[in-house]
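If you scroll down you'll find the structure; I have some questions about it.
Only a single protein chain was left out; the remaining protein chains are all shown in position.
To keep things simple, chains are lettered A, B and C as they appear, and every chain counts its residues starting from 1.
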Amino acid sequence: MTHGLIPGKVSQSNRHLAPREPVPAKAWGHVATRFNMLFGVLCVLLFFVGSAYAEVPNAVPPKGDHDGKHVEQPIDFPHDIHARDNKINCMYCHTYARRGLVAGIPPTSKCMGCHTVIATDKPRIKKLAEYWEKGESPKWKKVHDLPDFVHFNHEKHLNRFIFNNEGMEVERADEVCAFCHGEVKEMTVARKVKPLTMGFCRQCHEDNNGPSDCWKCHK
Amino acid sequence: MHTKDINENLPWSQINKDVMRSMMNPRKAYWVAIIVCIAMISCAVAAEVYQYNVGMGPANLNWPHMWDLYIATFIFWIGMSHPGTLLSAILHIIHADWRKPIYRFAEAMTTFSLMTAGLFPVIHIGRLWNMYWVLPYYSDRGIWPNFRSPLVWDAFAISTYLTSSALFLFIGMIPDLAICRDNTTGWRRKLYTILSLGWRGDDRQWRNFRRTYLLMACFLIPLAVSVHSIVSSDFAMSVMPGWHVTTFPPYFVAGALYSGCAAIMTLFICLRYFFRLEDYMTIPILVKTAKLTFAIAMVWTYLNLIEFASIWYGHNAVDKELLIAKFTGAYSPYFWMMLFIGSVVPFTLASEKLRTHLPTMLVVSLVLNLGMWLERWMIVTPTLSQGYHPFAFDVMWPSMIQWAIVFGSFGWFGLLFLIFVKVFPCVSMYEVKEMCYHRKREAMGVGHGSHAAGGAAGAVTASKTDLEGS
Amino acid sequence: MSTYKVKRRDFLKITGLTGASAALAACDMPTTVTLEEGEEEVVSYLMPEEYVIPGIGVWYASTCQQCDAGCGIIGRVREGRVLKLEGNPVSPINKGALCQIGQAALQVHYNPDRLKQPKLRQEGKLIDVTWDDAFAALKSSIGPDSGLDGSRIAWLTGTVSGHQRVLMDAVSEAVGGASHYAHETLNDTVVDKVNADVYGSANVQYKIADAQSILSFGADFLSTWGSPVHNSVQYGQFRDAPRGVLIQAEPKMTVTGGSADLWLPVRPGTEGTLAMTIAAELVASHGADATKLPKAMADQLGQYSLDSSEAQTGVAASLVKQAANFLATRAPSLVIAGGTAAAHEHGYEAVTAAAMLNVLLGNVGKTIIPVADFPYPALAPKKGDTAQLAAFAKKAKAGDISVALIAGTNPAYTAPDQLDMAAALSAVKVKVAFTEFLDETSSMADIVLPLHSDMESWGTHVASYQVADPMISLQQPLMEPLYAETRSLGDTLLDVLKLYNAEQYGPFADYYAYLRNVVSAVPAVAKEGASDEAYWQAGLQQGMLKVTAPKPFPAAIATAANDDASDALVKSADTMGFVLPVYEKNKDYPLSLIPAASSRLGDGRFANLPWLQEAPDAITKIVWNSWVEMHPATALYYGFKQGDFVEVASAEGSVKAQIYLHKGINKDAVAVPMGQGHTEYGRYATGRGVNPLKMLATTSDVQTGELALCATRVTVVSTGRNEELVKMGGSESQVGRKLVGTITADQLRRV
Partner (left out) sequence: MSLENILENWSKYRKGHEEGGYHEYEHMWGMAIDLDKCTGCNACSVACYAENNLAVVGEEKFSKGQGMHWLRIERYWDEPDLGEDKVNEYQIHGASFIPMNCQHCNAATCEPVCPVAATYHTPDGLNAQVYNRCIGSRYCSNNCPYRLRYFNFFSYYEDSWPEPLQMQLNPDISVRDKGVMEKCTFCVQRIRTAKDDAARDDRRGPGAVKDGDLKTACQQSCATQAIFFGDLLDKDSAVSKVWEKHEVALGKSSQNKSNPDKRGYRVLEGLNTDPCVMFLERVREV
């Protein structure tokens, strides 16, 4: 049997775990109407517990967690050094994200843009340089994968949550990316920490009044 | 030959003995039958496994023939399930007590044919590993089945009908199970002890038992009728010529009872012969069943004529062309065969000579079943082969894959039934006793009293003493 | 659809590396679905252009190479793969449309049976070798030190134009006078000659859109004749109000016939008679001026009456009357002839007779415009035909050819057995095949050089049918080559030339460089003051280079033909002592065979494209196979039923196929479509159906010597087998349900 179009194969989200971000009050009534009361209760608790850091305006982050495995990459790219320590915006490298369907892996030329001068002595950079000499780009492995019948559009989501979002600064893009990709800036090689199941998506679309037309994502 | 439904002087111990005997020590023939059934099933399984791996293509399904034998046979088995209810529930309520010796296996038939029917939707679905999406369950995807779709109604109707008829069968068996419990040893005793739910046969139990039984019966009748009406709406709800017919619900129900009664006659004769139950499944009862079948056959014929007439005098040219195609087109031989079997053959049931001749009845009942199966096929396929759009006219013949699975379904039914008759009493002992009791009182000129509880109580106590005696 | 106008073409070169892997990763196969992290690779570019965004298609302009109509195409490129071809909106030829064959060019490129490796014949077998070895072999056979007399070398190609032709000629010259034979089964040799004789120019523009009534003799101008897409575009306008009326006279219904208002089932070979009858009718009943005609013909008109023609042509007199009436009353009219009308022993006369109708109706210069030859003769198409193939065969058999360079043609398949190509080719010592596939011909070759597909190579082309001001169509690669061991024809020709003339051709690294350089050769007037670079970029964006011609361009001849074409006409009419054949019955072979040009498979070169194999034939709706078309009455006479397997036998050979019955064919004709019956052409074509060309008699047109395709008589014998045809759809009738609504034109006019 082939797994072609079988959502059943999608690993189910364990969405009863406590979400990281607090749920703002306005979301409460919205959520309670939903069937899943357990989840509702959790939200209320969390709301009272509250939490430390500010949240993305006009957005209810998706809920759910996933324990992704470590993926061997040709080069162990340190997201933490770039995004956390050096405060480089996600979209500086993943520049296609705001222009098209896929975020895309930055072209090797982009890496070399900096790394012809910066940290050229580091082993990983050396490795990168080798690729560059050979005129190849590293064969990166996909970490966040969706079934082929799902057509996710980065551009639209970034517009909704960042560029067309009142009171949201582009500097904080990473918080929006974290909705689906987790706190990548805390990782070296990216790990999949969100379920990215249909339930995960629909939940968020409900909370943020996203489209509910099947043919938006499935074609 | 005796004219009475049953010899009321039959000693109750005899009844127990006979019925018990039918359950014990299977003979060689039984094991052969079992093996045959298993062989049939394995054909189907092989075919299904292949179909599962390759797709629906090998079944010769095509554009526009998206449905074929699977659905036809599905309806056939659903139909088979009806007379059980008819006998046990309807006849029960109208106090037709000749049903008593034969309703038990009829009910069993109901349950098992439903279990067989239930397989076909699964088999015919293109991606059966997703079959469960038809059921309304909460998923985090937040999508639900389409409650407007007759197929979803089917899912509900059939599952309800299956559970309730199984329940009905079981409840009706409790007193007999108690008798079995008291007369067996080893695993059987253990089994019956559990199943008979501590039946002691005291008055309170009897009273509750009666009520429950009656309640179930009343509940089951509308259910049975609605089930096949809903199945018929798979077609009646569509727009296709030959399917979009208002008379379909009654037509389907009639057809269902028809095929079912025929099946009952078949099993009746087999059981009577193999288990030597001549004293219980008597010729007069067979005759009554035959008369019933004949009546239903006429209703069915009538409904057919109505359909033809309403199409012929209606203004829908497309429907008319389809009807003509049915009579003259590629499938016409089978259509004529169905009409002949369905409307002409039953007249053999009208002749006293023939309907008392068991071999003939066996053949006739089998033929009637074939006819009813053809009917279902002739409902499904011709419409698909000639719908609204001429470019999609086509003639298609089912492949071996389909035949194998249809064939195997009979094996599956047979297997379940064979197991049943050896594990459970296929004749209701306590009801037969009741029957004898009443007949005797009638013979003695004692009118019906409040017979139910008293009679039953008597029956049980009597049976108890008998058992002690033996 | 986001269409990015592209400035430069380097990006493919850079990202091409990831192209293949990208393709494999990005292709949406259900089996590639995986949610395990790290199962799939992601596309990552090395150094992409600004406008390249993963997931968004970029459109590049090029030129369709499936036939010589030269339609402009744009191809959608994503992640280094070309995904979809569409018509180029700015192309004056196809105005953004594209036919099914053009669409299927993708499957030529991605075809699983494409040659990946050069082959050399060793001990009678073709062995895979590297390109260098193969080229070395080529060098040793035609190189400077091969010591071969150049005249013993011959090109055998299809229709070639543009700089491929220039380089071929250069090679011929370099090796010392090699001869060049071009072969196309479906050609217009006869029509061109008639046009030259009657209108004074072989190049004629048919202004279909401007006509109010069109009479076409056998020319399936909507799908297989002339420039089909261009004609179809015009046909669309032709049907706009005021609605033109189309009359089609042909023995077997073609796509064009299917759309005709009036379809005349003319008996094969009597098209000329029909034309003359209509001329006579025009003169008799509609006061047309017979003196416009050359005397030789005018005198003959008397012989043609409606009744005599009915007996001859099998077309009911009433229909002929109606046709003449339409032509007379719906001016301007247009008469086209070609295809099956020209494919007879007296095809030339038939086409001339049709042309005379244009003269009689005064269409010349209005709807039919003779234009000058292409201003740059070196680039002009060298049109192929079967006469040249015959010449080649003759010379080869005489042993006068020791090296044959074969490109873009497949004579071993298309040539009638009578020509005995097998013998001819085996008489050639070294056969070099420049090809993308191993077909009947290239599998006989000694050196097989695998070419880039049209999606991978550069090129320039000149359409065989001039639709507007002359232009050079540009063909540019839409993606990186799939295979390392293939080369483009242009590059190979350059390499050969470098062997002979290093200082002239040495400077050009590759064919691209050569073409880029050519631009500067285009006279400044054509560039309208633009710089070379700008001119080139514009060319790339539009897929064509405008080359304004010496003025006045078309006008010159048109007027001439208009005023007094007489001298030209008289010449033509008299030189041939105008005779039209009489249809005589043949006892042993009662039926005429029509090897029908297929709108899907052409002359067979597209039979290896699955899309086209599965695309139903327009008229019969049959797929994947060959069939025999026959009129029900004929079938009744011989006792055949739909689906019968019959043997169609001529004196020269026979084929077996299933019968399809319809009333769209003359009763004295049977039609067998071309295209199937390949013995060697990849998995989709090999061993499928039959090839009617093999059984043709080598009768040829008297005037031009071109093979007469429809001149073969056959008999049909049952084989006793009957099966259901593999066709799309059930009922052939609408059984009274309104699916295709039809109204009469007078209803339309009554407002």
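Keep this in mind: a contact is a pair of C-beta atoms (placed from the backbone, for glycine too) under 8 Å apart; a residue touches a chain by one contact, two chains touch by 3 or more.
Computed from a predicted model, the values in this text were never measured in an experiment.
Engineer: Of the chains you can see, which ones touch the chain that is left out?
Structural biologist: When the entire complex is considered, the left-out chain reaches A, B, C.
Engineer: Just one of C:W263, C:Y413, C:F640 or C:Y681 touches the chain that is missing; which is it?
Structural biologist: Residue touching the chain left out of view: C:W263.
Engineer: Out of B:S238, B:S310 or B:S343, point to the residue that touches the absent chain in the complete complex.
Structural biologist: The missing chain is touched by B:S238.
Engineer: In the whole complex, what residues of chain B lie against the chain that is missing from view?
Structural biologist: 54-57, 60-67, 121, 124-128, 130-131, 133-134, 142-152, 155, 234, 237-240, 384, 387-392, 394, 396
Engineer: Which parts of chain C are in contact with the chain that was left out?
Structural biologist: Looking at chain C, the ones touching the missing chain are residues 1-2, 23-24, 26-31, 55, 78-79, 81-87, 94-100, 102-104, 106-107, 110-112, 222-223, 228-229, 232-233, 235-236, 239, 243, 245, 248, 253, 255-265, 316, 319, 326, 482, 599-600, 610-616, 618-619, 621, 623-625, 633, 662-664, 683, 688, 724, 726, 728-729, 731-734, 736-745, 747-751.
Engineer: By the contact criterion defined above, which parts of chain A meet the unshown chain? Give residue numbers in ascending order.
Structural biologist: That gives, for chain A, the contact residues 2, 4-7, 33-35, 147-149, 151, 153, 155-156, 159, 202-203, 206, 212-216, 218-219.
Heads up, the rule we're going with is that only the chains that are shown with their structure count from here on.
Engineer: Is the number of contacting C-beta pairs greater for A-B or for B-C?
Structural biologist: If we tally the contacting C-beta pairs, A-B comes out ahead.
Engineer: Suppose each chain is reduced to the average of its Cα coordinates; what separation in Å results between chain A and chain B?
Structural biologist: Between these chains, centre-to-centre, one finds 57 Å.
Engineer: Which parts of chain C, given as residue numbers and ranges, touch two or more other chains?
Structural biologist: none
Engineer: At least two other chains touched by the same residue of chain A: list those residues.
Structural biologist: 5
Engineer: Quick check: in the complex, which residue numbers of chain C touch chain B?
Structural biologist: Where chain C meets chain B, its residues are 729-731, 733-737, 739.
Engineer: For chain B, which residues are in contact with chain A within the complex?
Structural biologist: Per the touch definition, chain B meets chain A at residues 52-53, 127, 129-130, 138-142.
Engineer: Per the contact definition, I'd like the list of chain A residues that touch chain B in the complex.
Structural biologist: 1, 5-8, 12-13, 15, 35-36, 197-200, 202-203, 206
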